[in-house]
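The next block holds one structure in the form of structure tokens; read it before the comments.
Of the protein chains in this complex, one is absent; all others appear in place.
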């Protein structure tokens, strides 16, 4: 887990109301640099989501580190994506496998956003990251 | 209602057990003359019944009286047909309309045999008789 | 609000009496599925507890009782719609009912024929006709639509007259907007050119309780779960001779008269279209739902729903930045709206945290969304068990959500 994530996570956990928590998440989304329009291709789109979610998950081979970028046209999903990025970006495959996004979302009281039915792309991103890490860690 | 029917009906009502009642009904079926094979045509067959039921319902125009004949390959349905015959045969259209087979079957504790789901042909016979009587009574 | 007592009504619906995320539930998603009164739940329990048996052809008492009860509900539906019971076919929902008709016309339509639909239809009343067109070679066309997604009825009638479709398939009310279609002139025009008419009553059946003989359409489809009844059940009304003329849809037990290994003959409608063991518990539950609804006077009910809708629409429209897409003049009680350029996903997620159940998205009406130039919208859909208190809580929560976003 990155230091950025630790900071963000403790910030969210300090929220005294769900309103404040969502405000934090949406602010977090605003800090996420928008994807260049040229990258917002249909191929990068997570299918079947109500919100539009574009994502790229790669491993930087020279650094042996995960590179995730993503964007969304909704504020809440974008904030959640930023959370995922903070959680995983720059980690090695082994480190990725050691981090359970479900546990983290549970701690933050956001687990419902990772449920299958939400279809908001966040779960898809987590699963893509985990699958890729498993392959690379072999 | 015919005298024959009165007799039959009081006989059945005197049954002290359902077993005896069914015995009476099956005996009644045995008294019903079997239809000649030549009359057992597909046209005369009531469709959709588990038991085979053949029936003919006509009005004798000179006598202004109902003529019903029928047969079945089961004992119980045949007995019930005999009951219907005794109930309606020889009546004028007006008399037919005054006789409610449902009430009679209710009195005899046989009403379930006239339920739609039985699909045993007895209900179909009663309805054909009533429809025809209505037309003739006009 | 008139003789109708919403408090008493609410007590009949156990689901409404709960808190969601610490707030009392405000259920504004009845267009997706309605809540169920206790009597419906009880009827289902009662069936499984003491009556459970398969229907038709069973000789034993349980089976006979189940069959009688099951067929009685067919009569009840027929009463509700003022038609006869052999014109009612059970399906698993409105979607299946439309598919049944579309499939049943495959051997009737040819490349010379046109199928006419409207651009506001639910996907369930679009895609089956695309399939039928693809299979039969027929052409699929759409009625014209005003910019605000209402119909210019005179113009539509003109198009029907000109197009001479083999079939007009149109919704009784829009599931996204709530707009009620002025069906009478459209059906009359369709009949004048010899077209069959199918009305998608998924939304209309509850709120408008139509007299189908008066409406004079050939087919009308509905879903029990949108009529305070159980899930997994719906139906098709079909004018008897037209219905019976359709090719069979599913094949199997109960719908056949005689089967040999080389050939089968089918029974007449409705049996012809009801292959396999039906949703018996669903039908009995729906019977209770219909009895419940028929005890409510239609006029009083509609008056109540209209008053509630007008109240909701007027308070909603007072919020700065809200755009409402619904036709407020002729509506079953559904508000389709957005706030400024905010994504409906964000608003519905935040509203949920206040216990407000609304829906966001395209509502299975993508062509309508394209027409309105929207990616999606929020939808608050009301039913007779909602109250002005629901409206007030919804509006208050919406204002707070907006404050969170601004």
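By written order: A, B and C. Residues from 1 in each chain.
In this text, contacts are C-beta pairs under 8 Å (C-beta built on N, C-alpha and C of every residue); 3 or more make two chains touch, one makes a residue touch a chain.
As the structure is a computational prediction, the values presented were derived from the model and not from experiment.
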{"item": "Contact residue for the chain not shown (choose from C:165, C:178, C:278 or C:333)", "value": "C:278"}
{"item": "Contact with the hidden chain (one of C:9, C:98, C:180 or C:395)", "value": "C:98"}
{"item": "Subunit B residues touching the omitted chain (full complex)", "value": "18-19, 22-23, 26, 50-52, 73-77, 120"}
{"item": "Residues of subunit A (touch criterion as defined above) contacting the omitted chain", "value": "47-48, 50, 112, 115-119"}
{"item": "Residue ranges of subunit C at the interface with the undisplayed chain", "value": "14-15, 18, 20-21, 25, 27, 29, 32-33, 35-36, 40-41, 44-45, 48-54, 57-63, 92-96, 98-99, 119, 122-124, 126-128, 130-131, 140, 142, 223, 225, 230-233, 250-254, 256, 258-264, 275-282, 345, 348-349, 351-352, 356-361, 364, 366-367, 370"}
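Simple rule for what comes next: only the chains that are shown with their structure count from here on.
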{"item": "Separation of subunit A from subunit B, taking each centre as the mean of its C-alpha atoms, in whole Å", "value": "77"}
{"item": "Contacts with 2+ other chains: residues of subunit A", "value": "none"}
{"item": "Contacts with two or more other chains, residues of subunit C listed in rising order", "value": "none"}
